[in-house]
Structures are given as structure tokens and as C-alpha cells.
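With one protein chain withheld, the remaining protein chains of the complex are depicted in position.
Labels run A and B following the written order; every chain starts at residue 1.
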Amino acid sequence: MPDENQKLSSSGPNAGTHRVVGQPVHRYGGVDRVTGAQRYLSDITFANAAHVAFATIPVGCAAIDAIDTSPAWAMPGVIAVVHADDLPQPVARFGVSHKDRPVIATKMVNYHGEPVVAVVAETEDEAHAAANAAVIHYTELPGVYGLDAALAGDAHLVQDPSVRPRDDLNSTNVLEQVEYAWGDVDSDGISSPTIIEDTYTFPMVTHFPIEPGGIVAAPTDDGGIEIYSPVQHPYLLQRTIADVWSIPLSRVRVIAPDPGGGFGGKQTPRYEPLIAFLALKTGRTCRLVLSLEEAFQLMRRSGCRIHARTGFSESGELAFHEMQVDFVVGAYADVAPRVMTKGSYVGAGPYRIPRVSINARAVLTNTVPSCAFRGFGAPQVGWATESQLDAGARALGLDSLEIRRRNLVEHDEAFIRGDYEARSDGRWHESLEKAAELIGWHEPTPSGRGRGIAVGIKPGATTGLSQSLVRLLYDGSAMAYAGTSDMGQGARTLWKQILADELGVDLDLITIISGDTNSVPFDLQTSASRSTVFMGNAVLAACEDIRDRVLKLYAEATGTAQSELAHSPGQLVTPSGAIALVEAAQTALGGLRGEFVGQGTCRLWGEKGHPLGGDAAFYEFNATAIEVEVDHATGEILLTKHVTVGDVGTEINPLQVVSQDEGAAIMGLGHSLMEQMLFDDNGQIVNLGAIDYRIPTFNDVALDMQTASIENNDGPGPYGCKGISEGALLCTAGAVGAAVADAVGTPVRELPITAERVWRTIRDANRDSPV
Amino acid sequence: MATYCRPRTVSEVLAALANAEGRGRILVGGTDLLVHLRKDPFAPTVVVDIKSVNDLPPAVEIDDDVVRFGPTARMAEISGDPFIAGHLPALGASARVVGSIAIRNRATLVGNICNASPAADTVPALFVYGSTVTLTGPGGERTLPLVEFFVGPGQTRCGPDEIVIRIDVPIPDRGHRSAFQRLTRRRGVDLATVSVAAGVDADARIVLGLGCVGPTPLVTDASPPVDLTDPAAIEGAVEELVSIATPISDVRAARDYREAMVRVLAVRAVQSATAASGGVSS
Partner (left out) sequence: MTESSLHPTSEVAVALELNGNLVHATVPAHRTLLDMLRDDLGLLGTKRCCAEGECGACSVLLDGELVNSCLVLGAEANGGVLLTIEGLSMDGVTDLQAEFLAAGAVQCGVCIPGQVMAAEQLLRTNPDASRDEIRDAMSGNLCRCASYQRIVQAIQAAAVGRRSDA
């Protein structure tokens, strides 16, 4: 069995001939999805389930004065009406980085949509009617809904200092801050011929999964609980429920139906501890199905404001880059501090810069707590850095491509310097050049259009643990147990492909088990595009473990010396030639039959002192090129071309790579062109729901869109692969911004680049320099 | 909670509305009504589904000088009708951009005016053709110009005991040209940020219908005859006409952007109308 604790390293292309890996195998679970047979959380029926609904108040910040539950109790079908006073005191708080989120709003409402009262009733209608009847008396407080308000000297504190008593910053709304610097950080004395200084903003956007989600909690006879939740991290949820309600892990079973879209929004527990409490209190199975509006109030990306100052040499080399980065994280920490530290860590981009200074803060506001979202902080900071590069290029008479050619690091060159440097783990110039080629950069831009090219980088997981079991059954079928949540990325398809090749089993004879903590071994989480690398390696190791076991038992059963046997993917090599592993396994198992069970683990230890807890297992790198046509009178943008190229290592399933790349790229158009959560003066979300929160449709995709991959087999995952699912979103905004600036002559520095903002930019530019 | 009935005759509809004492809501397509029901699910709304009423006027009736739309005329029929495309192009074009195919299969023209949104896509075009609306109620039928029908956002002159039975759209004389222009936040299905329908008669007088720039859709007076070959003349005429616009800032756009866009779209609508055949862009 391979050493499970070794540092991940590039394994290079497998020597064996791949039969299935590298092929466009159709998605596991695809047939159920096209026929409507797939059961998502809200499609699972429970006998005698009670239904949960929440009462909220229409402001973002208030003190709860009194709650009159009697009108709710008087409604038909009501089983329980619960608010903070009904929970064990003090009300438990939980969270991955800070234990700051209460199980239910306690004394205060800190964002619009925070549940204040939970009703359990016999039907969904009855639960909503009763929740609507509950009366919440409150006093609205001067909440902070934006950065300036939150950072003002006399700002309302989103969190009472008692929530984080040992924190030096607890009398401010700064939750955490971090500083990265290398070189001579005091750039004032540096004489760069070209210095660009500007401020950029990135909007709060919401995940908008087509499955808004929900939770079902069922008490069990042994005093434990079963939680059904479409979470990306079932084991984190299990641990949270066990911690909050003091139940042993063994009696907390998490069943995680496939998430109907995750994108980072379904990682962390939020309402699960409350629904568990309701189930334990009432003894009933309690079911909560969220509306899309409630999903908006559950998950969003951090907004961000970046002030950047960048110096360039005469020939366009970066001399220094300074940034003050403020993330708008919302009312509770969730994983936002990590988003802030990780996103700003790569804030200076994949460039060769002698002097860098990045100061980043996670700032609390009375808004929906932000969480992970595809790109994890990198798109926010990258928007500013990429825009600065283009501003420098314009000032120096270079174009988007040329300035990147001059600054992008070469293979194995450090782009983060200092005590914990990070080096390029790919040949990133190849991606840049490929994107330029695909958009036809060398051809003149058609009249009236503009072009931009940008690059993006995101650290993959910095620590990790994935464990897998694989069973090779007597009849030649096989099962893999892998805890990765299959939320659309198609993880199980890859495990099938790996099993098919490594064990020589037909694809149709492979079953993958996931989403149940009672039967599937531990997996840390499904995030950071880690699964293909981490769980992939674990599954691969489990298959190799099986081949070892087949070899040993075959030797015993046939009286062959082990030294005369060897195995390779799908085969056992015997003195009389290679035979199919499945055949060898049958021979080895003999009349008693039975099966082989293999175990595989992939573990990445962190590095003490490293600002991210360790260097990334791999970097996602992407180059995006965009061509636009801008209507100068209205500001409307038409995307004529959109090209993205990812540095993927190896495509295990090219069809899924294309799906993920196109999906990420189009999702990136959302925050680039149209998406933003808007709040009123009382902290209410103004565009709460699909009618006024716009996401890209079929018609918003570029007229010509292409994605491509660079395959150098240089990743740490199986067959040299890297994680890929976020790359194509990382620099969409930068490329759109550069293209629009190219078309209209002036950049837009606020996202989304709406028609209105483009119009305003053109108007202001004309005002400043009348023709 | 809501209640539902499905009367068979107009008189039954009126009886149901009378009994509902102001809580009655007419249901045909439901694309607006169901959104309202969802937002206020506990109100005792009386849903009066008139799709089985057998003495309603036909959905679309084309006469010599008028096209009559009954309560069941759906956007899908209107946007796909070649006669409408040829004679009432701004109306056909505006019906074409209402929601998605699934929405247009349900949403009705009468419903679009009764919802009385300042952003109602078809109203600027209906204005430009000088449409009238006919209501029926306990006191019998009455007809009023569509411009007088709207009172404010979501408010019309249709009483709680009345229903809109018909919209009459006069077929313009030969030589009249019209077009529709709309601005949205994305290229796919969207609500309008600003919309404009332009009608240009044989004497080159311009009338504009304007959406999203006032508490109700607006219509201008007719301009004096304009030299349509002179862009500056068109711009000048438009500038005069759109002075009636009083846009506000909201979730879709700021006031000053709307003020600027209503001018841009109006000029384009006039130009589009007077180009070969008239048409739409959005």
C-alpha cells in the first residue's frame, strides 16, 4: 500500500494504457437527472414528517424586545413554536472559524432574514401561516450595511464584544486582518515611471442554486439524530451537530443527498442545529424546504473593495504592487476569514513582482453572512490586480496580452516571495498564448469592438484528508465508497473511470456510494476543487491496495511465489502471461467466494507557520479572453467572443472539464455584468428573488464561446490531473473590464459592469474631455 | 386563504365579483396574479377564473379598421400574428418580449394592462395606436381611452365589480409607421428598464408611448410634422415629447440613466419605424 502521508507530488502520466480515463464518459447519475428520477432533498418523502417555517423581521439590524407566540400557537396544526428563550441557555453558537452564529436569533437580529421564531406544524401551509402569525416586537438599530458605515469610528458593532472576548479587534467591526509583504514594502521612494492608483469594487452576489435546499432532521431511538441535508461537507455537519447538542458522533448520522448546485454555498451548517433541536424537542421528523429567497438569505459571496497602487517600469515590468483589500463578510464569520486570507494571499496575481504589500481585512456588516463561493476570494482581489495591469498597459501603450507576457512567471518561478514562497506549478504562458490564439489576438479587432485578456490564479487545498474504500466483488462488479458530494461536478463519474481502468471492471458494473456518514469513510470536505486530486488519489490507492491483495491471495491459492507475480492496471501478471484482474480475483477467492476490500487515503499535512496553513496542493490557473461590442449610447455590452483556457494537468473526463469550464466562465459573467445584491437603508435585500436578481441566461452567453485545456500531466492528482472547477471564473471580470475599456476608452472600476455604469463612464469621460 | 370559482358567463363573473366585496381577482393567464398570491398567501382572495366563460368576446378579432382583443388574447398569439406584425408592428414586437415562451403562452394583453405596472411592455404600443378599453360591470358597459385607464402603479379605473372585456386597437391609416424599443439589464428574459413605442403618421407627426418613466406608462401628444430625414430634427422633436417623463431611481436603474435612455430609445424607435418596415430591438 502506498505511503498515505507522503506529500502530494506530480505522478506524471500513468504508464498503463488508459481505456476509460481520458474518455468523455457520460455523467454518473445522468439518466436519473434527465428523466426527473433523481431525488434531491425536497424530493425525499418522509412518513409523518412535520414541517418547519421561520418568522423573520423586515430589517437588517434590530434588538428583539418581545415575542408573542400565542397567535402562532392558536393556528391549526401547530406542534411547536420556538425562539431563543426556548433553547438551552446560553444559546449555543457555532461556526468553523469563530463560534459566533447562534442557533436562532438571540436578543438581536443581525441581518435581514435571520430566523427569529421557528414553527413546527403538520403541513407546510400550516407552518407558514403560523410563522406569519407570530408577533415580533423589535427596535430597529442603526445597522451597518456597507464598508464605510462599518468602519466608521462610531459604527454600530455587528457583534457584541462578548461574542469574541479574547479578540483585540472586538471593539471594531474588523473580524480579522492579514498582511502579506515582500521586498521593500515602502514604495514611496521608488521611482517608477508609471504608477497607477485606483479603487475597485466587487459586488455581493448570491449562489442562486436551482435547488434552494433544505434540511430534514429525524430523532432516532437511541437518542441520536439523523440529518438529511444537501451539504458539501457531511462530516463537518456531523461534527457540528455533535458539538452543539453533545451527542456522540456515532449517533449523529448525516445523509447528504446530491446537492442541486453547491458552488460553495452548501458547505457549512447554518440551520441544521436548529432543525435538529426541533426534531429532538418534538420527537418528530422535522422538514424545512427553503425558498429561493431564503437561499439568498443563507449564502452569498463577500463583496470587496480594493484600493491598489501599482508601479511599472518603462518596459512594462511590474515594480511594486500595494493593496488595501476590504471584504464585506456579513453578520457572522462562517468561512469568510479564510476567504479573506486565501483570496488576498494570491492577490498580487501570478506575476513576477519585486515588491508587494497586501493588507486585507474581513469586515462585519449587518448583511447575510458570506461564505465560500467558487473562486474563494480570488476573483474579488484578482479583479483589481488585473484591472491595474491593464491600466498600466494603457498608460505604457501596451496591450492586455503583452503586459502579461512580460510579467507572468515562468514554470517553477516564485510569484509569492518571502518566507513562504509559492512557485508556479504549471506552464502558465501556454494557457495565456492559447487564449490569445483562440480569440484571434493577432488579428485586428473589428471596428466598434474591444478586446481584453486576463489571467487568474487560485490556490487549491492546502491541507486535506480523503479516505476511500473499494470493494471488488466475486462476479467482477465493484463498489467505491467515497465521501465527495456530487453537486454537479460529476465526481462519481471520475471514480468510476478510475475503478474501470485500475481494476479492469466494466463501467456498467461499478457503483459509487456517497453521502452517508454511516457507511462512507471520512472525507474532509468537497471544496477548493480538491476532490479529483484528493479523493481521486484515495480511490486510486484503494484500487492498488486491492491489486496487492489479489496478488497475495492468488499466490496462496495457486501456489505461485509472490515474487513471480506483478500487477498493473486491470491485470495480474503471472509467469504464464497477464490475466484480467477480475479473473485472477475469482481464481484467488475460490469456492468460498467473498470479495476484496481495498482502502486508500490521501492526506496532505499542513506546514506550521504558513499563512494558509500550508502551500497549495496545486494552483488553478486560467486565461480568459473576451471581445465585446459596446453600444455607446446605452452602455449595453454584447459579448461577441469568450475564450477560456485552463491549466488542468490531465483531463480525466474531457466532457466534464468542458462542462465545468463553460459553467464557471458563464457564472463569472454574472458578477461581471449583472449580478449584485442590493440593500436598502434598513438593511433589507431589495432584489430578493429571481425577478430582480438577474443571472445569465442562454442569451447572455457570448455569441462565440470556446474553452480549452493545457495538458502537461503535471498535477498531483491521478494521472497528473489538477482540480479545475473554479478556474474559468477567476478572471472573467478582468477580461470583460479590459475589453470594455478597450472599446470605450475608459475603464469601469465597479462590478457589475452594467449598461448603466458603462453609460455613466462614457458620459463622465466626455465631460472631462469635451471633444 | 384564497377561494376559487370558475363561472360560465359574464353575468356570473360579475356576480362572483360582487359577492367577493373587493377581494375578487380575475384569473386568465395568472402570470402576475400567482406571483401576488404567493407574496400574500394568507389573504382571502377570491380567484375568479374566467377561462370557461362562454360569452366573452373572441381572443382576437380583426375588423376593417380595428383589432379587438378579448380577455383571453395571449401574448403568444399576438406576437405570432402576421396581421398584427404588419399593421401594429410595435404591439407585435412588444408582445414578443414579454417574459419567456412559457410566460407568453399564458400572459394576456388584458392582464398586462390590468396589472398596471409602469413597466408593462405592451402599453406604450397600445397608447401609440390610440387604443380604448371597454369594461363591463353592474352598470353596463363603458369604454374609455386607454390613457385614462391607469391611475398609478397597480391601480386602474377598473372597479372591483367590473372586468375589462375588450381592448380595441384602431388600425392605423396607410402610411402610419410604428416600432418598439426596450432596454433591459440582460439579454435573456427581463423586465424593462425603459421602453418606448413610437408611432409616426403619414404627415410625419410623432407620438411616443413610454414605459418605466412615470407612475404609469405615459403617452405624449403628437409632435408637429418632423423632417424624418434629419436626425437633428428627430432628436429635437423627441426632446420636446419626452419632457413628460418623470422617472425614479429603483432597483433596475437610476433616474438620470432612465432620463437619458428614454431619449435614446425614442430616437431609435422613430428611426426604426421609419426605416424599411419598422421593428423591434431590445
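The working rule: a contact is a pair of C-beta atoms (placed from the backbone, for glycine too) under 8 Å apart; a residue touches a chain by one contact, two chains touch by 3 or more.
From a predicted model like this one, the values you see are computed outputs, not experimental measurements.
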Checklist entry - Which listed residue (B:Val47, B:Cys158 or B:Ala245) would be found touching the missing chain in the intact complex? => result B:Val47
Checklist entry - So which of A:Ser42, A:Ser370 or A:Thr624 would be touching the chain we can't see? => result A:Ser42
Next on the checklist: Can you tell me which of A:Val91, A:Leu249, A:Leu280 or A:Val701 touches the chain that was removed from the display?
Outcome noted: A:Val701
Checklist outcome for this item: Listed in rising order, the chain A residues that touch the chain left out are 24, 26-27, 29-40, 42-43, 45, 124-125, 207-212, 258-263, 291-292, 487-490, 655-656, 658-660, 662-667, 689-691, 695-699, 701, 705
Checklist outcome for this item: Absent-chain interface residues of chain B come out as 1-9, 12, 15-16, 19-20, 27, 29-31, 34-35, 37-38, 41, 45-49, 51-52, 76, 99-103, 105-106, 187-189
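Everything below uses one rule, namely that only the chains that are shown with their structure count from here on.
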Checklist outcome for this item: In their shared complex, chain B is touched by residues of chain A numbered 125, 128-129, 132, 633-634, 636, 638, 673-674, 678, 686-687, 691-692, 694, 696-700, 754-756, 759-760, 763
Next on the checklist: Quick check: in the complex, which residue numbers of chain B touch chain A?
Outcome noted: 35, 41-42, 183, 185-191, 251-254, 257, 260-261, 264-265
